[in-house]
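Okay, here's the structure, questions in a sec.
A single protein chain has been removed from this complex, and every other one stays in its place.
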Amino acid sequence: MANALDPHAAIVIEAGGLDQGGTLKTADGQPLTRALARSSRRARRRAFLLVLPLLLFILITFVVPIGQMLQRSVKNDGFSANMPQLSAWFHDHPRGTEPDDAAWAALAADLTASAEARNIGVVGTRINYDMPGTRSLFTAAGRKARGGIAPPYRDAILAMDKKWGDPKLWAVMREAASPYTANFYLAAIDRSRDETGKIVQAPPEQRVYLMLFMRTFWLSLVITCTTFLLGFPIAHLLATLPMRKSNLLMILVLLPFWTSLLVRTTAWMVLLQQQGVVNDVLVWLGIISDSGRLQMIYNQTGTIIAMTHILLPFMILPLYSVMRTINPSYVRAARSLGASSWTAFRRIYFPQTLPGLGAGALLVFILAVGYYITPALVGGSSGQLISNMIAMHMTQTLNWSMAAALAALLLGGVLLLYWVYDRLVGIDNLKLG
Amino acid sequence: MKTMLILTTALCGLAVSAQAQNKEVNVVSWGGAYEKSQVEAYNIPFTAKTGIKVNMMAADNPATPLKAQVEAKNITGDVFDIEVSDAIRMCDEGALVQIDPATLPAAPDGTPAKDDFIPGALQDCAVANIFWGTVIAFDKTKFADNPPKTAADFFDTAKFPGKRGLPKNPKRTLYLALIADGVAPDQIYETLSTPEGVDRAFKKLDTIKKDVVWWEAGAQPVQLLADGEVTMATGYNGRFFDAMVAEGKPFEIIWDGQYMDMDMFAIPKGSPNPEAAMEYLKFATDTQQLANQAKWIAYGPSRKSSAALVGKYQDGKTDMGPHMPTNAEHMTTAVMDDPEFWADHSAELSERFNSWLAAG
Partner (left out) sequence: MALPKYASPLEKAWHYAYLVICAAIFFFLIVPIVVVIPLSFNAEPYFTFTSKMLSFDPSGYSMRWYDSLLTFGMQQPDAPRGLSWWADVWHNAKWVQATKSSIIIGFFSTVVATVLGTLAALGLSRPEMPYRRIIMAMLISPMIVPIIITATGMFFFYSNPCEPLTWIGLNPSCGKLAGTYLGVILAHATLGIPFVIITVTATLIGFDQSLARAAASLGANPRTTFFRIIMPLILPGVISGALFAFVTSFDEVVAVLFIAGPDQQTIPRQMWNGIREQISPAILAVATLLVIFSIALLTTVEMLRRRSERLRGITPH
């Protein structure tokens, strides 16, 4: 259908005509179908060329960097690059081989070389990821190995620390001897490998990530619900008021939308803190006593309130644009047929708002799942989301492989939701004010 | 279209002028009152003397961006103000420029730098500028008749009600829990080296976990106390001093179980302005500059020759001596930083700490 409307096609149809054989031909005697195909190819190419610069731009500044970051979730050569001899030994000897003299000699040589090259800390850090508490084993050994290690290597190294004989340590080193590993993904779902390579649950004090994913999911759901509860009446009011009035009130929705995120977050800090405006008003009204001021910030409550406020316009706008198109005579018809106003709302009006509701809820949920700034500033420790954990691994513990693995899981979830959004709502229907 | 062109040209001009002053040095420090003391004591006289512009950047702990920048091979800072354990660890990893003590300025009486600095203040790759303590402070108005006195009181929310402010890191929380639990200051590291000791510290922290507001930047505990968000907080003694003396806040410091550490200047290898960085480091750790800093904040200078020059706060009436962490009275129950212990164990304990924190 689109091709038939193409300007070139239109011109050739007029210029051409039926030839004797009955097939359509253009003026220069080519079969019409081929000319049409060529012309539509050209139009496709032209459209594509318009998009191409941006596509390349996004590929280079966005897709490639994220791919490069995600690569770190399966690749970490902190051990394999700096302990080449021991890594080679692991490569040559299958799992289950007891470390022999050659292995201990390789370990001694690598420790010495690594200590000289001042990268023993990197090696220890890598092993420490899979076996917490071992970084100091390597750095201490490195300090003692600066002058070289004398044979017999096994006894010399075990004399530094008995932990060197731990089969778990050797299993972990074997894992790390290959630069590619799935262990960071295991850790991201609170699992690890034992000596035999079997996947087991992490010890209780280290199980946090699944809990954080659950919390992120749960809080996003709560925020989606609160934005719905607050957004629905507003959107309905705006949609049913006369245009002039609703345009005026719409400004109250759009102004927060256009105001800096940091300004809004700061404002909530001002409002919610213990000596803040809300507590002051409540004390003044006598609802709470001065000593019983509410803790509404630096916890989940703070995250929920501030994020609801920030994401509310993303719920109101799609709801509003759907409600605008709902014909009020349906509800009137239902009422005239004897439905109560509640029934008319529930059976007639509400089902018609579902497309807007779906669009708004999905968008709010997607944005909430990946939120970082607001929980970081008002969330305290119980209001932190998975994004904050990624940031922490990026900037504080510097466990970048872990950050990448968590990011990959989060990204997978968000992309899935994005796909659902595209299926149900269509990206074209995304509107901004 | 024309206005667009003019705008573009103007903005290009702006961009160029923003980068025109090419003689500069980027210093990453801890922000707040501490940054102000460094600006007053080091930066302004340094720029006046050399014409080099100092860009001060604030970080919660400058070692964090330093490590990230080194790891990503993308170094934007020239001089970093970091703790001893980080200086040792990063020097061991070959990330920092070695500093020859012979090149540092001698004391006014001619004592060479290596004898003038307090032992430990000169490391292979870093030079200390101050001694500082992490201490407990409380709001006097909240505990008028029965003020808290010890680290154990900090953990006693029944007797001393209210929220507590604690730093979001293991180094300055675990020791306090152990002290409050009755471990002697000189036994801290021995205890923390064993899994049972670590468990003991976390168990003690568990008792107040729900009452803690965690802070990250040094200015936050002061703010939390001032806002009434907490009734007691641990923080850097200089920040509390600043709030008490300069802003007249009704705080009081408990010196029991203070955690004493040094801050050092270090220069990463591959920094953008290495010469200016070295010049700044030498200037800032000179006797007079170190003494001047103590006019602005209650931290002890790292040179013996500076200590003699420390007198009064910049208001001209407050004696600095009783506010210094190095005051003999404050040292009796102090826990000294053990850089080797933290260089080895901070990764493990941070991990455990963060999991513990995230879990609730």
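The chains carry the letters A and B, assigned in the order they are written, with residues numbered from 1 in each.
One rule holds in what follows: a residue touches a chain if its C-beta (ideal position, glycine included) is under 8 Å from a C-beta of that chain, and two chains touch if they have at least 3 such contacts.
These numbers come from a predicted model, not from an experiment.
Participant: Out of B:N61, B:T134, B:N169 or B:Q223, which touches the unshown chain?
Facilitator: Looking across B:N61, B:T134, B:N169 or B:Q223, the contact with the absent chain belongs to B:Q223.
Participant: Of A:A145, A:A188, A:I304 or A:L410, which residue touches the hidden chain?
Facilitator: Residue touching the absent chain, from the options given: A:L410.
Participant: Hey, which of A:A27, A:I199, A:M243 or A:I287 is the one touching the hidden chain?
Facilitator: Considering the complete complex, A:M243 is the one touching the chain left out.
Participant: By the contact definition given up top, give the residues of chain A that touch the hidden chain.
Facilitator: Within chain A, the residues touching the omitted chain are 2-3, 5-7, 40, 43-44, 46-51, 53-55, 57-58, 61-70, 72, 230, 233-234, 237, 240-243, 247, 249, 251-256, 258-271, 273, 275-277, 280, 309, 312, 324, 332, 335, 341, 366, 369-373, 377, 387, 390-391, 394, 400, 403-404, 407, 410-411, 414-415, 418, 422, 427-428, 430-433.
Participant: Which parts of chain B face the unshown chain closely enough to count as touching?
Facilitator: Counting only chain B, the missing chain is touched by 7-8, 11, 14-15, 18-19, 21, 26, 31-32, 44, 47, 55, 57-58, 60, 72-74, 76-77, 216-217, 219-220, 222-223, 227, 247.
We adopt the following convention: only the chains that are shown with their structure count from here on.
Participant: Using mean C-alpha positions as chain centres, tell me how far chain A is from chain B in Å, no decimals.
Facilitator: Here the centre of chain B sits 34 Å away from the centre of chain A.
Participant: In the complex of these two chains, what residues of chain A are touching chain B?
Facilitator: 117-122, 125, 128, 132-136, 139-140, 205-208, 211-212, 273-275, 295, 298, 380-382, 384, 389, 392, 394-398, 400
Participant: Considering only the defined contacts, which chain B positions touch chain A in the complex?
Facilitator: Residue list for chain B touching chain A: 64-65, 67-68, 71, 89, 92-94, 163, 168, 212-214, 227-229, 343-345, 347-348, 350-352, 354-360.
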